[in-house]
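Have a look at this one before I ask anything.
Apart from one protein chain that is not included, each protein chain of the complex appears where it belongs.
== subunit A ==
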Amino acid sequence: MAQDLAYVRKEMQAQQPAPKKEGTAIQWVKANMFATPKDSILSIIAIVFLIWAIPPMVEWLLINAAWTGTDRATCATIAQGGIRPDGWSGACWAFIGNKMDQILFGRYPDPWLWRPILVAVVFTALLIPMLMPKVPHKGWNALALFIILPIIGFFIIYGGVFGLPVVDTSDWGGLMVTLILSYFAIAVSLPFGILLALGRRSKLPVVRTLSIMFIEVVRGVPLITILFMASVMLPLFLPEGMTINKFLRAIVGVSLFISAYMAEVIRGGLQAMPKGQFEGAASLGLGYWQTMRLIILPQAIKLVIPAIVNQFISIFKDTSLVSIIGMFDLLGIIKFNFTDSSWASPVTPITGLIFAGLVFWVFCFGMSRYSSFMERHLDTGHRS
């Protein structure tokens, strides 16, 4: 027995001073940036890079920038015919400020601007409760947001009803067009994508083959070819004398394209449904559509909400491609304004592009944050 206790300490250990306070900034820096020689080298390279990149960037974007002005003189050096000293370079925010109503609404006539603004307000009012998981009546909310508002909103902006004069789609532009296009594409692609996904998993060979063919062909080609097809071939497809609006063509093209991707996302959710759910529905005597509508789709879609939001992000980014077929969406209208001779200066294009990038970034980053919020929210919901 005695040997067994050989390791037991017989006298008290002398007291040691408390460890140095942990969590000071210096210790944190040491642990997270200079832990090993390799880490130190990397950190030094990164710091040098930041010192090289950030101050000039801040200087260019904010300090040297031209904030106010009415024409190109504020954004050009004396040699270029402006008022800035030679060698000056900075962002031309005056250009953005001057063109702001074009960037937001295109050439939409000023007296009628309240129409798109009204739709935007209603849209926001419907969107916010939709995004909050706790607010009830999601079904009605979705119906209003994705079916009723697109139709009524279109006619409010386009006119021709309620005594509002028509504002042709060729006068639409800017962020408004980007938002309308992505909004329509989302509203169309959700139901169409669900149908395609169901078609792809259908037991009926003809329906299945057609769905697979549509999805795979559309996913295999670039959006640009679909947009060209919509813009040059759609008029050929229609009977003589029947024309279809350029804006509508773009919506058709983008929606067809996105639906194929949405179908694959939804299919993922459908595949994750356990067999027992189908069997349970069958044992209750539900038919195919009842099973899908009441049992399978609500669960499947809930599973893939984060992926659907990611799809929304890519729709939003993809709408910028309509500028290639000659529409003035946010990117298109900014590019179009580069040719405005009263603002032409070497720094105008890059300022415009940075601004467009910022707007796109804010929207997409917001959506991606929301998607990860939903992911966490739904995750806890599943485990409890």
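Going forward, contacts are C-beta pairs under 8 Å (C-beta built on N, C-alpha and C of every residue); 3 or more make two chains touch, one makes a residue touch a chain; residues count from 1.
In this text, contacts and distances are computed from a predicted model.
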item	value
Chain not displayed: protein name in its UniProt record ("Putative glutamine ABC transporter permease protein GlnM", "Pyruvate dehydrogenase E1 component alpha subunit", "FMNH2-dependent monooxygenase" or "CRISPR-associated exonuclease Cas4")	"Putative glutamine ABC transporter permease protein GlnM"
Hidden partner chain, touching residue among A:Thr77, A:Thr291 or A:Ser368	A:Ser368
Which residue of A:Val121, A:Val221, A:Ile244 or A:Leu284 touches the chain not shown here	A:Val221
Hidden partner chain, residues of subunit A it touches	32-33, 35, 39, 42-43, 46-47, 49-50, 203-207, 210, 217, 220-225, 228-229, 232-233, 235-240, 313, 317-318, 320-321, 323-324, 331, 335, 338, 346, 349-350, 353-354, 356-357, 360-361, 364-365, 368
